[in-house]
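The complex appears here minus one protein chain, its other protein chains still in place.
Letters A and B name the chains as they come in the text, with residue numbers starting at 1 for each one.
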Amino acid sequence: MVETSYYLVLAAIIFTVGATGVLLRRNALIIFMCIEMMLNSVNLTLIALARQWGNLEGQIFVFMIMAVAAAEVAVGLAILIANVRHRQSINIDEINLLKW
Amino acid sequence: MLELAWLILVFPALGALVNLFVGDRLGERGIHVVASGMVVLSFVVSLGLFFGLAGLDEHHRTATVHLWDWITVGSFHAPAALLIDPLSVTMALVVTGVGALIHIYAGGYMHGEQNFQRFFVYLNFFILAMLVLILSNNFVGMFVGWEGVGLASYLLIGFYFDRHDESYGHYADAGKKAFLVNRIGDFGMLLAVFLIWTSVGSVVFEEVHHGAGALTAGAATAICLLLLLAATGKSAQLPLFVWLPDAMAGPTPVSALIHAATMVTAGIYMVARTHFLWELAPVAGGLAAWVGGLTALMAATIALTQVDLKKILAYSTISQLGYMMLGVGVGAYAFAIFHLVTHAFFKALLFLAAGNVMHGLPGGELDIRKMGNLRAKMPTTFWLFLIGASALAGLPIFSGFFSKDGILLHVANFNIPLYLIGLFTALLTAIYSFRAVFMAFLGEARDQHVHDHAHESPAVMTRPLWVLAFLAVVGGALNLPVLLTMEHYLEAAVGAPAFHPNVTMEFVLLAVSAVVAVAGVGLAYGRYVKGPSTGVGRISGGVARLVSPLELVARNKWYVDEFYAAWIVGPLLGLSVWFNQVVDQGVVDRAVNLVGQVSLSLGGNLRKMHNGLVPTYALSLFCGVVALLLWFVIGG
Partner (left out) sequence: MDTALLFDNAVVLLPELVLAVGVMVLMMVDIGRRGQNGSQLLAGLSVAILLLGIGASVMIWGRAPVEYLDGAISDGFALSVRLVILIAGVLGVLLSRNWFPAIERQGGAFYSLHLLAVIGMMLMGTATNLIVLFIALEIFSLALYILSGFYRENARSIEAAMKYFLLGAFASTFFVYGCALLYGAGGSSKFTQIHETLATGGGNPSLVLPGIALLLVGFGFKVSLVPFHMWTPDVYQGAPTPVTAFMSVGTKAAAFAGFFRLMMTALPSFHDQWAMPLAILAVLTMTVGNLTALRQSSVKRMLAYSGIAHAGNILIALVAGTAAASSAAAFYLFAYAFMNIGAFTVTIALERQYGNENDVEQSRLAGAAERFPVLAAAMAIFMLSLSGIPPLAGFFGKFLVFKAAVEAGWAWLVVIGVLNSAVSAYYYLRIVVAMYFQQPEQAGDEKEQPFVPASRSSVFVVVVSVLAVVVIGLQPGLWADLLRGLGQ
């Protein structure tokens, strides 16, 4: 059996990659995908820990995260589309009406 | 009688509410009658309290009137209750008595003003807040009044908000300055209350008094230093006095009531009220004495060079408050309160007389260089002002003589250098007060236009002043030397002084003070009546050698405003700009985009290109994540 810590480190790496993507990319859709990747790395963490503890709560948590992520996609894409209607672009560098 | 004490608060509250809601239907006369009438009724209640208290046993003259349980949270308890004792009743008599006279006067002074109704609503609100301050039996209640009078003062200083002139700048800014400087003092007050609560376990004066024995010297000193900060804000002492001269932008009755007779003395009252803490903290008391003494000296030097009649009186108020602070600092609480009372009489008189001058001159002229020989045009005002100035200068027989001397007597026992400072300040006081009298009312008219249009004020504006003038003359009888009636009366509230001067020393010092005061008047006479009448504002003759090095500094108000601008206000605003423009909008974002957008960021579009962007915000968030992780993983 693979040790839990390997999963945790892998998940941490995926999480960091996702976070880096959020910071560096300018396309709102890709940022959104990076966030999804971060959420999935959390799922991986939870599954690994649930296996270590031998209880179900971590797995239930994962289902909840998936459900929430799905809802987030629905809301997020709707907001993205509404935004595109205003500026024909999903480059977040162009979104700066509100500032100072 | 005592259980009806709550009425004293109800009347001004009622007056403010009636005038606020139906004032526009009452007309000027109705508003004036309601507002003044309510304060007169409060004064009657105060008298009732005085006599009710007099009926009690001499050593137990204190009563608490419980209104309702205000705050009870866990073990923390602050009732809404009034503390009736000689100290609070004395203050209440001054506030409602002088307040009533000034309300009556203001009806004539403010006649025809656009915001007549608003003025009297604020004025009644002030009386209410001031009474809450002096009558509350606990620190939280006192703090409510403390903030309330600050608010009223702010509203009334900014009353002529649309005016603007060379002397005061924008009048609305003067109110803001007063409020903000006072917030620094309030900061000290609030922290002191917290400290008292945690170290004594109560905020009710009587309970703190009984529990004060448990305080360590360090805790008592810390509390008293914070209270001193609060007092320097409210009572315009070094280093927080800067707001009071600007506060003269308000209508003159306001200057008389709030910025001379009552509100500014709240700091002195507060120290006297907490005397049991100060007795445990001699270091803080000594500091208070020095702050008071130096403030008195500094303000008196500035008053010597001012040419605006109200500003002379404003600096004089600061100086006299310095005397009171000196008094409470050396433990002469009863004398400080005595001086507070006499000062309320003669300073209110001086301000209202100055108001008559302003009222009677074209364009509300206040520059004493343009006056001269006003005695011919307004003889009543001249005599009133002369009486006030004599009391201020401390000429024998007048009330200011006895009260000031009482303080100096105790100072002489405490510290000789401080006594000399006080004595020198007394000399300056006599000079500047009679400089104002001589330049404004005697000599020759320097500006014929002003002189031609000058006229005496109506009766409503002179009659209340005669009452004040009477009090300013005979007020000293409240506490004649050796008899010391008022001092004994206050002992039940502020404790007996540790020091009892012998009669010889007392009369020697009285004589010295009298000589100094008369000498000051004589010097002023020599300079401003006999001397050349041009080049006004400078001092020559005998005093010149004494004060000329100070004059440049004094004319510039000791550069305190400049110091604040350079070292306090500037850095604070700078820090704010820095946070706003650099931290929140620039640095983080710039670090990210520097390489790619360095060319774009040049050319004036820097702000536009670098703000409001999601990556900036995300990066800020991420930096927080990294910092927290480092703290917890490495530091933890």
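The rule is short, and it goes like this: a residue touches a chain if its C-beta (ideal position, glycine included) is under 8 Å from a C-beta of that chain, and two chains touch if they have at least 3 such contacts.
None of these values were measured; they are calculated from a predicted model.
Which one touches the absent chain: B:50, B:161 or B:525?
B:161
Of the listed residues B:29, B:183 or B:500, which contacts the missing chain in the full complex?
Selected residue, touching the omitted chain: B:183.
Spell out, residue by residue, where the missing chain touches chain B.
Touch with the absent chain occurs at residues 69-74, 76, 140, 143-144, 147-148, 151, 158, 161-162, 172, 175-176, 179-180, 183-184, 186-187, 190-191, 194-195, 197-198, 572-573, 575-577, 579-580, 583-584, 612, 614, 616-618, 620-621, 623-625, 627-629, 631-633, 636.
For the chain that got dropped from the picture, name the residues of chain A it touches.
Those residues of chain A that touch the unshown chain are 8, 15, 18-19, 22, 28, 31-32, 35, 38-39, 41-42, 45-46, 49, 52-53, 55, 57-58, 60-61, 64-65, 68, 71-72, 75-76, 78-80, 82-83, 85-87, 92, 95, 97-99.
Going forward, only the chains that are shown with their structure count from here on.
Can you list the chain A residues touching chain B in their complex?
19, 22-23, 26, 31, 92-93, 95-100
Which residues, counting only chain B, touch chain A once they are in their complex?
That would be residues 580, 585, 592, 607-608, 611-615, 618-619, 622 of chain B.
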